[in-house]
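All protein chains but one are shown at their positions in the complex.
Every chain is named by a letter (A, B and C) in the order it is written, and numbering of its residues begins at 1.
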Amino acid sequence: MNPVTMKRALRLLCIAATLAACSSAPVSERPFTSASELLEVQAVLKRDFHARGSAGLSRLEPDAVQQACNLNGNVPPEFLVKALEAQQMAAIKFPQGSLVGDWKRGQRIAQSGRGLQWNDGPKDVAGGSCYNCHQLSPQESSHGTLGPSLRGFGKLRGNTPEIQKYTYGRIYNAKAYNLCSQMPRLGHSGTLSESQIKDLVAYLVNPESPVNK
Amino acid sequence: MAAMKPIRRLALKGAGVLTAALLAPLLLPIRALAAGWNKDAFGSKTAADALKILGAAGSTESKDVVIDAPQIAENGAVVPIEITSNVPNTRSIAVVIEKNPFPLAARFDFGDGAVPYVKVNVKMGESSFVRVVAEAGGRYYAASKEVKVTIGGCGG
Amino acid sequence: MAEPMKIRAVLKGDVAEVRVLMVHPMETGQRKDANGSILPMHFIQEVTVRVNGRVMLEGQISQAVSRNPVFSFRLKGVKSGDKLEIAWLDNRGERSQSVTAIA
Partner (left out) sequence: MQLPVIFLLLFSLGAPGAFAQDSKKEIEKYQQMIADSSPVELFELQGEALWRKRQGPKNASLEQCDLGLGAGALRGAYAQLPRYFKDADRVMDLETRLLHCMGALQGRSREEASKRVFGNENQPSEMELLSAYVAGESRGAPMAPGTAHPKEIAAYELGRKLFFYRAGPWDFSCTSCHGEEGKRIRMQDLPVLSTPAAARPVVATWPAYRVSNSQFKTMQWRINDCYRQMRMPEPNYASDLTIAIATYLTVTGKGEPYRGPGTKR
């Protein structure tokens, strides 16, 4: 987040704050009513956290997406959602050539919950934690339900270039498609590499993958 | 297990609930009912081999052998199994977990007065059938129950 | 190194409900410690339950029994005040033993 976009995002935020005050989400869902309250919590975080392993204090720096979602109980005003989603979409780096890797490697990435934790060493290979929240292959019954079931993902949508691009982008940065989604920005945050995301795309769209059986 | 040390001091104090660990003279010979730890049976890689070594190869299914175990275990590290044999004068019970690397998990021998009942926590490497074989009058009676082991937690 | 146990033995009618908690790692020989070396097998093999010196129940157990084992047994024809003694022997020859009175 370079300072320019940060300043512009904060200006957008101040406008949003005034408009947000009148949106009707339940109070318990919106403990923050002003940007200054956000600053109060950010100060507490800086005071009461310390760096450990790869998890440095820079991780506490909020970006415009977090500010918008925190301040508006995950339901920011429409114009702010549009602006920030476009900004996030523009930042997605799509690889040259094929967007589809190897579904067998993709399965291992989907099963692994490692990555970006303070106890993940430099040698540990990050995973996508996909099964924590999604159903994918019908054989795996230990799956989460925080995210929608992705069973039959490729079978239902087809294995077309458009779907491959949509899938790659959604894994890289889910917030470019749904600003306050709970899905982590796996590419944007540097958790997964380009080839790992391509392998996950394969796991989702390749007809041979158990997801589509 | 150094940290468990305080418990021994507490024990030596003879706190009512926790009793003293007595000294050598009382260490009577342990074996009376069975021949002792059956190395071959516990070393068997398949349920069939283990049961054959115990002489329990030919067992008949019986409703009198009752297994109370969870259908789903959130974690394979502790799976409570409660076993009752209602077969008259049951002398021993063997607990076999078919998909474990060494399927024979435990065997209990009951002397006069001991009810053929036991509750024990076992480890299961993956979802598997738990098979219990009771011995009475030289014949063997068995029952099985499936336990599904799931990966709980955030897998992080 | 012997670790004591926590025994609870309560008479209900003519059956004593016995519950015993043991302190033991019950290592399977397949686990690694913090710096990656295999923890060797270390588990209780034999458990003996005596009342007034007479062996009433014997268990042969393996590394498939959970860490810090917990057993429940039922003993008939015993009365409160009887001396209940439980002993274990593990694969390293270590022993532990505890005595309590049946309540």
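One rule holds in what follows: a residue touches a chain if its C-beta (ideal position, glycine included) is under 8 Å from a C-beta of that chain, and two chains touch if they have at least 3 such contacts.
Everything quoted here is computed from the prediction, not taken from an experiment.
Undergrad: Out of all the chains shown, which come into contact with the hidden one?
TA: A, B, C
Undergrad: Of A:Gln87, A:Gln107 or A:Thr191, which one is in contact with the hidden chain?
TA: Of the listed residues, the one touching the omitted chain is A:Thr191.
Undergrad: Looking beyond the chains shown, say which of A:Pro62, A:Pro76 or A:Gly127 touches the absent one.
TA: A:Pro62
Undergrad: Touching residues of subunit A against the unshown chain: what are they?
TA: On the subunit A side, contact with the omitted chain comes from 28-29, 31-32, 37-38, 40-41, 44-45, 47-52, 55-57, 59-60, 62, 65-66, 69-70, 73, 115-119, 131-133, 135, 138, 141-146, 149, 151-152, 155-156, 175, 182, 184-185, 189-191.
Undergrad: Tell me which stretches of subunit C touch the chain missing from the display.
TA: 6, 19, 21-23, 25, 66-70, 72
Undergrad: Suppose we count only contacts with the excluded chain; which residues of subunit B make the list?
TA: Its contact residues with the unshown chain are 1-4, 6-7, 9-10, 15, 17-18, 70-75, 77-78, 80, 82, 119, 121, 150-156.
Note that in this section only the chains that are shown with their structure count from here on.
Undergrad: Taking each chain's centre as the average of its Cα atoms, which is closest to the average over all protein Cα atoms shown?
TA: Of all chains shown, the one whose C-alpha centre lies nearest the global C-alpha mean is B.
Undergrad: Could you state the distance in Å from the CA-based centre of subunit A to that of subunit C?
TA: Comparing mean C-alpha positions, subunit C is 50 Å from subunit A.
Undergrad: Just curious, how far off is subunit B from subunit A if you go by their C-alpha centres, in Å?
TA: 47
Undergrad: Inside the complex, what are the residues of subunit C that reach subunit B?
TA: 1-4, 6-8, 15, 23, 25, 28, 30, 45-46, 48-51, 53-67, 69-78, 85, 87, 89, 95-100
Undergrad: Which positions of subunit B touch subunit C when the two form their complex?
TA: Those in contact with subunit C are residues 1, 4, 7-8, 11, 17-22, 26-28, 30-34, 36-38, 42, 77-79, 82, 97, 100-102, 104-115, 117-123.
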